[in-house]
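The complex appears here without one of its protein chains, the remainder shown in place.
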Amino acid sequence: MRRLGADRILALGMAVFSLAYIYSAWRLPRFTMSTVVDADVFPIAVGLFLLVLSAALWVEAGSGLLGKVIYSWAGFDFKALLIHTVLVTGFILALEPLGFLITTFIYLTLAAHFMGYPRFKVILTVAALFSVGTYLLFNVVLNVPLPAGILGFLGL
Amino acid sequence: MAENLHLLMSGFAIVLQPLNFIWLTVGVVLGTMIGVLPGIGPISGVALLIPLTYNMNPVTALMTMSGLYYGAMYGGSTTSILLNVPGENSSVVTCLDGFQLAKKGRAGSALGISAIGSFVAGTIGVILLQFLAPPLGQWALAFGPAEYFSLMLLGLMSATTLNEGSASKGLMAVGLGLALGTIGIDLQTGTTRFTFGRLDLLDGIDFLVLALGLFSIAEVLWEATHREGAAERIKLNSPYPTWKDIKESAGAILRGSSLGFFLGVLPGVGASTASFVSYAVEKQISKNPDEFGKGALRGVAAPESANNGASEGALVSLLSLGLPGSGTTAVMLGALMMFGIQPGPMLIPKHPEIFWGIVASMYIGNVMLLILNLPLVPLFAKILDIPKQLLLPLIVVLSSIGVYALSNSRTDLEMMLFFGLCGILMRVYQIPTPPMILALVLGPMVEQSMRQALTISRGNWNTFVVHPISATLLVLALAFLLFPFLRRVAAQSRLKGVHRA
Partner (left out) sequence: MFRRSYHLALALLLVLILVASVTAGCAKKYPNKPITIIAPAGPGGGWDLTARSVSKVLADTKLVSVATTVENQAGGGGGVALANVVQNKKGDGYTLVVYSPPLILINLNGQSKFGYKDITPLARLTTDYQIIAVSAKSKYKTLKDVMDALKKDPKSLTVGGASAPGSMDHLSFMLAASKAGVNVKDVPYVSFPDGSQLMSNLISGKIDVASTGVGETLGQLEAKTVIGLAVTAPKRYTDPRLKDVPTLKESGIDVTFDVWRGIFGPPDMPADAKAYISKALENMVKSTNWKKDVLEKYNWIDAYLPGDQFKSFLDEQNKALGDLLKTLGLIK
């Protein structure tokens, strides 16, 4: 991707965001009691600031001031990004219903596997020790409860 | 003076009683541990201690609690440096250079310097606390909304120094951080802003969620998508900082310590702001500002000293005024009341043993922490021996614990992942992330103090310049902004002079 195009897209995207932000700030309800600066003023100012910056970036992108660096999507493994985003999403969604122990164990195993670590038994050992160890450390020693999930009947 | 020395000696006598000494050890060890572990910060740490202190005498309890508080500041840098996972709010900025140093095999230097910096800051802090507590408390009272606004604006100006490359992109990051900071209930009107009807957004976005997303999660996803170098291990050059390292960072440590302490005295400013500001100052006055963000040792020394300084500064207003300046000291205030002691301006006159006991315990506690932390350095540095493919998933889990323990909310985890993906985009498009985090920290304070000041002045903007402290801070903010420019001009004219000669 060439720099000019990419930065102009960024500038456009930011301009759209700032306009939406200004609009929703402008629509905030007015405060009915005495106030000097209402809740909408600062957000509108920030929105305008961002809008001006979008324009500045648009100009800057065309000026060649930023040099000719090409954005580094090169060498970017989109499949790996997808896999790991899905894994982290799964971890987050399963954490409360399944509980920390099971979720962490499964996540660590799969993630390390997809990262390309060759020795599966080492992965399993690390995953088991880390999930049990961390869980006990937080729940028993530090009294900071991590979700128990379906193992809640354990009473740990 | 002689009387104070006597009181300090009696303080030492209290600390050296076996039981007190043991509890102080427990406090600092637990503090280090809590500092190392993401997700459990000094606030919850001190809260955890409360049930243990029910049957103690108040001096012992307070000693243990403050030991835990500053102990956490020692440990906080560990995961920032090794894993790019901030262990505490106040260690977010340590990631910037700490992690880069670790990548270069200088984890030992970084960890060692942060322990030494913490020790120096801790000791300077306790000296200042001992001699200046009541007058400094009065000084803190001079700071009203106008002064806070100018101070926070100065902090925000420092965000511009965290910038690299395109100016508009750096400022964009600041703007985005400010916009994120407006989410939640507005304190001045009670209006709910930009929460999309979600309860969990009412308190706004915690900046640790943003920091863990932009730093840790983005780093993991980035590494996962760039597998070429994944198998190579980092060579650890030296397990300990060298004399050269220490000499190099001495100035940063001293500046960070005092800046951190004075900022910590002001209620609500806190260790995270202090660490950011001292980093920015260090970068600003450095001869090679370009080194920062690529592994400058001073970029670790300054914030790590500042957060320790700030944690001790926060004790000033608690002990001399009874006004806790931070979340942790607020919990300590509750603990004092549990012992039937009313925190307030009368605390030191009425209970000198508490004040002097704490002061004495801090001298000893800091030495204990240095002795405890230095041998841990090579041990922790070994973490980097874990192959990356195993380490990266562990970072995700650690960051998630960090976020989840904040409020037990899944929304925060989802936001962390979202910010992680944003972090990838920002890397590709070369938008710097640190200014965004700093803006999220300072933005709400800038906005609220500005509006408080204007309500008080009935809308008169003069209020920011007629107050001398506020005016001075505004001038400093301007100087901060112009400094790099002025220096360039100065350098050029010097260059011309050389040519002429």
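Chains here go by letter, A and B, matching the order in which they are written, and residues are numbered from 1 within each.
Criterion: a residue touches a chain if its C-beta (ideal position, glycine included) is under 8 Å from a C-beta of that chain, and two chains touch if they have at least 3 such contacts.
The structure presented is a predicted model; accordingly, all values stated were derived computationally and were not measured.
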Would you mind spotting which of B:16, B:338 or B:371 touches the chain that isn't drawn?
B:338
Out of B:11, B:299 or B:324, which residue would touch the omitted chain in the full complex?
B:324
Contact footprint on subunit A, counting only the chain that is left out:
31-36, 119, 121-122, 124-125, 128-129, 132, 143, 145, 151, 153-156
Residue numbers in subunit B that touch the chain omitted from display:
43-44, 46-47, 50-51, 54, 140-145, 185-190, 192, 199-200, 202-203, 267-268, 317, 321-325, 327, 330-331, 333-334, 337-340, 342-347, 407-409, 448, 452, 455-456, 458
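Throughout what follows, only the chains that are shown with their structure count from here on.
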Taking each chain's centre as its mean C-alpha position, how far apart are subunit A and subunit B in Å?
22
Provide the residue numbers of subunit B that touch subunit A in the complex, in ascending order.
34, 37, 39-40, 44, 48, 165-166, 168-169, 171-172, 175-176, 178-179, 182, 186, 188-191, 193-194, 217, 220-221, 224-228, 230, 387-390, 392-394, 396-397, 400-401, 404-405, 408, 410, 413-414, 417, 420-421, 424, 428-430, 447, 450-451, 454-455, 458-459
Residue ranges of subunit A in contact with subunit B within the complex:
6-7, 10, 14, 18, 21, 24-25, 28-29, 31, 35-39, 42-43, 46-47, 49-50, 53-54, 56-57, 60, 65-66, 69, 71-73, 75-78, 80-81, 83-85, 88-89, 91-93, 95-96, 104, 107-108, 111-112, 114-117, 122-123, 126, 130-131, 134, 137-138, 142-147
